[in-house]
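Below are the C-alpha cells for one structure; questions will follow.
Here the complex is missing a single protein chain, while all its other protein chains stay put.
Coming up: chain A.
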C-alpha cells in the first residue's frame, strides 16, 4: 500500500476546512460553495470517500459541465494514481459523457501507464473504456509499444490477451493464434526467464490441449531454450506440461535435458519427465515441493 500524499498543510487549517465541509454535508447544501469546498477537501485528502460522494450529488444537482470535471481530475490524478476514489469518480464522469470521452480516457490512462506501467487502476479503467466506450483500433499496437519497452510487463501481456480475445475488430483467439505464437516465441527467445511470456504462450492454447502438444513452434522454442542451458526453468516446466499431456518426446529433447544435469545429479532416470523434475528441484529450490509434487504425479 502506498503512503497517502498530502499537502503540507498545518493540521489546524485541515481540521477547519473539514469542519466547514461537514457543515454543508450535514445541511445537504448542494451549492457552488459546497462544490468548491469538496475540491479543497479532496486536494488535501483524496482518500475521503464521503467527500467524493457528496461532490457527485452536487455535480448532479448543479448540472455542471462534466468536461470541466475531467480536467479537475487530471490535475489531481498524477500525484494520486493509486487512489480508488479518483478512479471510480473518473469512471462515473466518463460514463455520463459517453463515447465522447473515449479518446480522452484512453489518452489519460496512457499517460498514467507511462508513469507507472503496472498501475492496476489505470489498466482496469482502460479495459472499461474499451468495452463501454470503444477505441479498440490501436490497442494491439499499444501493447506492442509497451512490451518493446519492457517485455516483462505482465500488465501489458494481460492487456494483449484481453485484446486478442475480446476486441470486436479481431477474429478472436483462434484466428489470432498463429501470429501471436510467432510474436511470443520471439519474446521468449529474447528473455527465456520471463514468466509472463511463457504463460501467454500457454494461454494461446487455452481449452485446446491437442493443438498445444502438436504445435511445432511450442516444442521448438522449448528445445532452443533448453539447448542454451541458461534461464531454462520455464522451458523445462513447459516441456513437463507437454509431456503430461502426451507430447511424444524425441531424442533431441532427451539429449537437451541430459545436458542440463550436473555431476551431483547422480540419480538419472530413463523417464524424461522425471529427469526434468529432478533438475527443477535443484535449480528452483524455493519451490522444491512443487516440483516434487510434479514428479509424484508422473506415471510410475
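One rule holds for everything that comes next: a residue touches a chain if its C-beta (ideal position, glycine included) is under 8 Å from a C-beta of that chain, and two chains touch if they have at least 3 such contacts; residues count from 1.
Here is the rule we use: contacts and distances are computed from a predicted model.
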UniProt protein name of the chain not shown, from "DNA-directed RNA polymerase II subunit RPB3", "NEDD8-activating enzyme E1 regulatory subunit", "Queuine tRNA-ribosyltransferase catalytic subunit 1" or "Geranylgeranyl transferase type-2 subunit beta": "Geranylgeranyl transferase type-2 subunit beta"
Hidden partner chain, touching residue among A:48, A:209, A:249 or A:271: A:48
Which residue of A:196, A:219 or A:275 touches the chain not shown here: A:196
Listed residues A:22, A:110, A:261 or A:282, member touching the removed chain: A:22
For chain A, the residues touching the chain missing from this view: 1, 3-4, 6, 11, 14-15, 18, 22, 25-26, 45, 47-50, 53, 56, 84, 88, 91-92, 118, 120, 123-124, 127-128, 152-155, 158-159, 161-162, 165-166, 195-196, 199, 202-203, 206, 286-287, 289-290, 293
